[in-house]
Every structure is written in C-alpha cells, then in structure tokens.
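Before anything else, here's the structure in question.
As you look at this complex, bear in mind that one protein chain is not there, while each of the others sits in place.
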Amino acid sequence: MNKKTYSIPIGPVHPSLEEPMTFNFEIYGERIEKVYLAPGDNHRGIEFMGRQRNPIQIIYLAERICGICSASHPFAFCQAVENAAGIEVPERGQYIRVIIAELERIHSHILWAGIAGHELGFDSVLYISWRAREEVLDLLEYLTGNRINYGVFMIGGVRRDISEEQIPRIRKTLEYYKDVYGKIEDIFLKDPTIALRTKNVGVLTKEDALRLCAVGPTTRASGIKKDVRQDQPYSAYADLEVKAITPDVFSGEINGDVYDRIIVRLLELVQSIQIIEQCLENMPSGEIVAEKKLVKLLNQLKKAKGEGIGRHEAPRGEVFHYVKLAEAEVPEIWKARAPTYNNLMPWAPMLLGEQIADIPIVVASTDPCIACMDRVTILNKANGRKDVLTKKDLHELSVQKTRRITP
Amino acid sequence: MTSISLFGILIKIIGAIVIAFLGVVIGLFYKGIDRKLAARMQARVGPPIRQPFMDFFKLMIKENIVPQNAVPWIFNGAPIMALVSSITILLYLPVGNIPPLLSGYGDIVLIIYLLTLPAIGMVVGGFASGSPYANVGAQREMVMMMSYELPLVTAVVALGWKLSQVYPQLNIFSLAVINARPIWGLVGPLGFIGAILLFITLAAVTPGELSKVPFDAPEAETELAGGILVEYSGRNLALFGLADAVKTVVMMSLTVALFFPYNISHLLALSGVFALIADVLFFLVKMFLVMFVEVSFVRIAFARLKIDQVSFAYWVPVAIIGLLGLMLIVLDTIIV
Amino acid sequence: MEYMKPEEIIELFKEKFNESITNSRIEIKTAGSKKNSYSLIWLEIELKVFKEAVKLLCTIQFPHFAIISDNDTGEEVKLTYHFSLYYGERFKEISLNITTNLPKNNLKMPTITDLIPGAQTSEREMKEMMGITFENLPDLPNVFLPIDFSKDVFPFRKDEKGVYPLSKNGKHIGGNIIDNEEEVKKVE
Partner (left out) sequence: MRLNKYFERSLWVFHLNTGSCNGCDIEIVAGLTPRYDLERFGIKLVGSPKHADVLLVTGPVTGRMLDRVKRVYEQTPDPKAVIAVGACGTSGGVFYNSYNLSGSIDKVIPVDVYVPGCPPRPEAIINGVLQAWIKLEKLRESMEAAPAR
C-alpha cells in the first residue's frame, strides 16, 4: 500500500515555541513518519562577536546567549577564563556563585513546569506555577538587582556579596518553596490527564541517550546518572553532596518518557533547595572576587596565555565553554556549547511514531533553549550588503526614538 | 400549525429576531462570566465581564483577510452558516415556561441534526482556508463529531423512550413535551441512577460540542495555532466567536430543558408577568450553574486530550455510561 | 567499575600510538574550601591516527562528546574535540581534549559519527563554519547558516574566506569594533 503522507511545517513562528525554530514533519494521518529539523532561525553570531571583544565584555554577551540560563553561561565562561589564565576564585565567591546558579535552577524548572502545562492545554498549571515562580524572581532581584540577566558574575568571582541581612530573606523563599513543592508535585505527578498525555510518550532509550550525547534532565530521565555537579564538581559543589537524580528514586522504574523528565525536574527542585541551604550554612567569609579593579584584571588577562574549559550543570544540562587566551586583548577562541545543542539530535527518536498533538510536549520536555543553541554565526547575504550599525547611527536613532515616544 | 396567517408569520419573524438578539447577548455575557470565573479560579483578576462584547465590536472593524489559496465564498460563508444554524436551534428551545418559538415545526431529533451544522460550518471553513493547520484542525473536528454523536443521541433517545412509555399519546420528541415533564419524577430508583448517568453523558459531550478543554483538539492553540480558525480574521472571526457563544447557550438550555426543566414561579406563588420573569431568571441561573460545572470548571481542571484519546473517551467510557443509563431506564420501566 | 587514572589513560594512548602523540599534559584543578580535585587531559595527536584514537577512547568507556572547537592559526586549522569520560561518581570524571592539526590546503577529517552519532551536529557546524570536509558524513542541509548561504564563505575562518572585518591583506584584524565605513576603508 502506498501511504500518502503530507508534510506540515512547524515554526519558525509558532505559539508553542517561544523561540523561532523550524521543524518539518511528514505526517501520515496524525502519525509522524519523518522529522526534519532546521534550526538556525535564531543565529546571532555570538561566538564571532565574542572573538572581537575582551573577556569582561564577553561576560555580558554570554549572559545574553539565553535569557533563561543567564547565570549558567557566564558561570561556565568565567570558569573557562579562570582556568586559562590561572585565576583562583575566593571561596566566598564560589559559594555565592552556586547560590545564584541554584536559584536560577529553581526559577527555570518552575518556568518549565508552567510551559509544559501550557503545551498540554492545561493553562491553570501555567498560572499556578508561574505565580510560584515570582517568589524566586523577587529574591533574585533582591540579591542581584534584576529579575533576569543578573550581571553578577565576574572573572575571578562575583560582583555582589550576600550580606547577613539578606540571608533571612533567602531562607523565607526556601521555606515558601518547601510548602509549594507539595502542590506542584500533586498537580504534575498525580493528575490523571497529565499522566495520560505524558506516560510512554517521547521515549528516549538509555542507549540512544548515550549515543546521541544527550545532557541534563533529558539524559537522567533515561537512567544515566550524569551530572557535572556530581561527576566533576566545580566551585562550591566540590564541598556539597550532590547526587544525580534519576526517576527510579520516585517511581521505581525508568522509562525515559516525558513523565520521567517531569519527575527528574521536580526532584531537582528539592535538591536545589537543599544545596542552597547547605551553602548558607557553610558559607565562608572573605573576599568575593580575586581582583577588584577591572583595569588591572583586564591587563592581567591581556598578558595571559593558555586554554581552559568551563563546565556547569545548567537547568537544561551541561554548559560547556572553551576559551583560549593568547596574550591579546581578545580571546583567540571562544567556543560555547549550550545543552540544547546536544539535546537536538535526540528529538528525532523521541518524535518518530508519535502524533501531531505530542510534538509540543515532547519538544518541551527537553526544555529546549533555541536561543542558546543557535548562538553561532549567520551571515545576512541579502543584496550582498553588510549592514553595520555605527555608534553614531545608534545614538541618533535613540534620540529620534525618545522624541517619538514623548509626545 | 394548521392555519398560517400573515400575522402569525410576522410574530414569528419578530420573535426570531428578538430571540437571536437575546441569544447572542446572553451568550456573550456568559462567555464573559466564564472567563472571569476561570481567571478567578486561576488566581487572577481576569477580564471584565463585558470583555467578549468589546472583543466582538473590535473584531467587526478589523480588516478581513482572505488567504490566497482559500475558496472565498466558502471561506466567508462558513462563519455565517455556523452562526445562523446555532441561532436556528435557539428557536426550538424552550425558556422556562415559554414554549419554543418554532414549537411544532420540529422536534429534538431535528435539534440533534442542527447541532452538527455549526461544526460542519467550521470544518468547511477550515478546509476552505487552505492552511495545513486548519486542515488538520478540520480533520480533528470531523473525528470529534463522529465520536460524540453516539453518546449524545443515546442520552436524548433514552429520555424520549421513557416519555413514550409513560405518555404514549404525546409527541414524545417535542422538546416542549419533555420540558413539561421532568425525567426525575417519572422513574423509579433504578431509573434515577440511569438518568444521572445520562446527565453525565450529556455533560461529557458538552465540552466536546463546544470545543473546550479537554476536548479542544481541533483548535489546540499550542499545537495548531488556533486550528480551524487560524486563517480567519476580522468579521469572520467575530462571527465564529458569536456562533460559539450562541452554541454555549444552546447546549446549556438543552441540558436544562432535558434534565432540569423545573420552574420557580409556583413555589413563590407568582402569576402573570412576574411568574414569567421569575421563571426566565431562574432559567438563566440554571444555565449558569450548568455552564459553571460543565465548561468553566472542567476547562481549568483538565489537560487537553489527544484526538485519539478523545475519540476513545467518547466511544468507550462515555458511550458505555450512556448505554448503561439507557439500560437502567429500560430495566426500571420493565420491572415497574 | 574500574576507573583508570589520567596517567594510565595517557600511557594507554602512548603505548598504542607512540610518536603520533605530539603533546600530552594533565591538569589538576581544585575547587571548594576542601580543595578536592579533578583532572583534565590535553592530548595533541597527528591526524592520521585520530580516528583510531577515538576508537580506543570508545573501548575505555563510551565517552560523552561535548563539541569540536576550531582554531584557524593561519597555515593550519587546529580542531579540538572535547570529550568527558566516566560518569556516575564524584570527582571521577575526566575531561579529555584531543587536538589535531589540519593543513589548510587539505581540510579533510574522518567523521566520528559512526562511533558517536551525537557528534553529527558539531561536525556539520564545522563543515559550515570552517569549510572542513568530513569524509562519509552524509551531505545534509545547513544546520546553522541559511540554505542559500555562499559556499565559499566560512565565518570562523580568519583568512580571506572568512567574513568581516578584514584588513588589507585579507587578514583578520579582530579586536577592533569598526564604527563606520570610513574606518573600514582606512584599514583596508
């Protein structure tokens, strides 16, 4: 029988994707027969830009690789530069880094929970979990000054200290999440419709996860106990007990389906709370940054020679940065690898044989971050012209805009 | 029905216009209440109750875009068909003590047929718009239609059959007749359980008929970007919105007429105009309660089902519940 | 399970490929207030044994492949493959970075996707960005660049095939943010 398939494009502009990304599916009835992935709608050429800027400028560029992982990329990047230049981070700085990173994980996982609910058509979950998310954003704003893009990381440490007066506020938030966690678990793991939509959907086997180099909760849900915080502890994680979480802790079995990915993320929420508590208890005193004066730091980096890698377990998986300094103002090489870059390939085995209705939740279950992944260069060859915005133009434009806004 | 005078026709026309207007207004009003309630249950403030009216007026002045590869007359005709057919059903539905305007010209079987028309309008519009999303949405809508028809008919037929057993002389499928004789009073304990099961069946069909979560696969926003409606804009979208609002009224009044046709006027010892007003108000309250249970609450408490899960749900559990209800009512009648 | 020490891994590689390993170094990093440590291995090997080396790596334990990083040094292109070995236990993971040099006039690499399928995205990226031909890699459309992108321009290259900004010799000037057209002309 000759099966008549038709193709359906999803993206780049699609309501289930917050970000542009193109999929092409060959559909037979409602079943997916073939998947074509065409990422690249979100390229900004960040690595290329980074190779023309000095390391401190790159921190802010790295922060804007992705607005959700805005602590992860600077974390990994700073580590890479520190490793390359041989800078030692003060202990207190390491602890503050971990606290910020774990607060980000809380915010990111709750955000993901809401998005997953939304993809399932369960908007109440979106509203309730995002209401809970506001609490940690408030705390991050209190600690760093911004809800997103914290700007806390600096090569050699952090820019802002956590004072004694701020600690009760952190503890209050942690207590709040301990209360709320029960509710979120109740919604996700006990609701029959969510179970119906997520169990045995988008299965990724252990072999596929290994072979396709999946990272983060995606790979842990398939039963691979892989977590950079556990395998190669960096920063203050070296002092803390962190164990990779697999879904068998909760349900006693590993299926590698969407449901398992939900379990892993929810359990990591609890883990993050515990890590922050440990950090608060053991926080050493002292300096927060190795070199306070930025000019001096820049000079030091200009003279440095060497290469280093920085790895951080972001909410979505391992972030990997490689930096090579070669006694110049700008790094010779800056390479950034976001978790979604590796979690891209596993989509094909996950999606094959599923239905159209499963696409959003399966794609969302890896918590994709296209902005992270598509950071590489793109060249706009329209008319063969290269558009460069000059600083002067920019200034003029902004002046015009201001005039236009104020009546 | 026998003598058709010019005056009678005039009255009917005026009545139809009034009912259509009221149906639209009440429908939009209930939509507003529904959105407000849902927002409240989701810990939000929610839009003002008059929001659907404002949305409607706004959409009416928006540009109406007909896609390049659409069939224009079908594309533009589909929303009108959906709206007109849902208003037509309204004319067959009794409100409180007032018999339906077209009482005698058709019965509940006709209503069941008419109920499919708005859905068919949407399917036609979806196919005519020539977008792959709308296509998938239209296919899903057809699957849905085929799925919920059996339980819907089961629920209605069971009631009609019971009436025919008790009152063999009456036109048992006339809604006016059903409306005047509540099912709960006619059955024994076994039949009572059966009637409850039938009510559950109808309650399960309602969200499907109205394309609301968990049965909103045809319009799934996160999957199909609005599904059938993806290519519609401006006036056509507004008309579909109206059709949806009117359909809500239709399904609610159908449920009320079939299962809760009680009136309040004789309890309050009212008569004349006051009785009429009290009954109509009571009817609206009943509709509101039914809507709250069947639409608003269900909408916020469930995730969307996949289309195969939807048709499974309708063909197996819901249909079984419906048939069980039918059997219980039959048993009840035979034993008694 | 048996965990090999970093020295043992380097020994293993040296035993098999002896002279082909041009450079090797172990880095020990400490972290936290307890100063626990983990190790990294940097290897530089010749192109001809590269595929064999990855095969050998796969026999130790299935490695996790992170990314290929590129470095255009002028005459040759340095490619660094970043792997990590061992997972599941604290401080046991070893980061393994294997560098190999490709001559500019013959940019050909053996693919490792038959061993590690997850490397496909990264190899395709290198193909687009550096213009490296991967043997036996299926010819798939661009991952990152637009499909109608010029086939002669490779954004990460620092020679005449790279992109803006360039100096008059077609050499990358990097580091300078060029503000307007005049300045670009001045440099050229």
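The chains carry the letters A, B and C, assigned in the order they are written, with residues numbered from 1 in each.
One rule holds in what follows: a residue touches a chain if its C-beta (ideal position, glycine included) is under 8 Å from a C-beta of that chain, and two chains touch if they have at least 3 such contacts.
Because the structure is a prediction, the values reported are computed rather than measured.
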Touch with the omitted chain, as defined above, among A:Arg31, A:Arg147 or A:Lys302: A:Arg147
Which residue of A:Ile32, A:Leu61 or A:Ile263 touches the chain not shown here: A:Leu61
Footprint left on subunit B by the chain that the document does not show: 35, 39, 42-48, 51, 53-55, 57-58, 61-65, 221-222, 225-226, 229-234, 237
Where the missing chain touches subunit A, by residue: 12-13, 15, 18-20, 40-46, 48-49, 52, 60-61, 64-68, 70, 111, 114-115, 126-128, 130-131, 133-134, 147-149, 369, 371, 374, 377-382, 386-389, 391, 394, 397-398, 401, 404-405
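Going forward, only the chains that are shown with their structure count from here on.
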Pair of chains ranked first by number of touching C-beta pairs: A-C
Centre distance in Å when subunit A and subunit C are each reduced to the mean of their C-alpha atoms: 23
Where subunit B and subunit C are represented by their mean Cα positions, the distance between them in whole Å: 63
Subunit B residues counted as touching two or more neighbouring chains: none
Subunit C residues counted as touching two or more neighbouring chains: none
Of all residues in subunit C, those that touch subunit A in their complex: 27, 29-36, 38, 40, 42, 62, 64-67, 69-71, 80, 82, 84, 86-93, 95, 97, 116-122, 125, 129, 141-146, 148-150, 153, 155-156, 163-165, 174-181
Residue ranges of subunit B in contact with subunit A within the complex: 41-44, 132-133, 136, 213-214, 216-217, 220-225, 300-309
Subunit C-facing residues of subunit A, complex: 38-40, 43, 45, 47-48, 51-53, 83, 91, 94, 210-215, 224-228, 230-239, 242, 244, 282, 284, 307, 309, 311, 318, 320, 322, 324, 328-330, 332-333, 335, 337, 341-342, 344-345, 374, 376-379, 381, 386, 388, 390-392
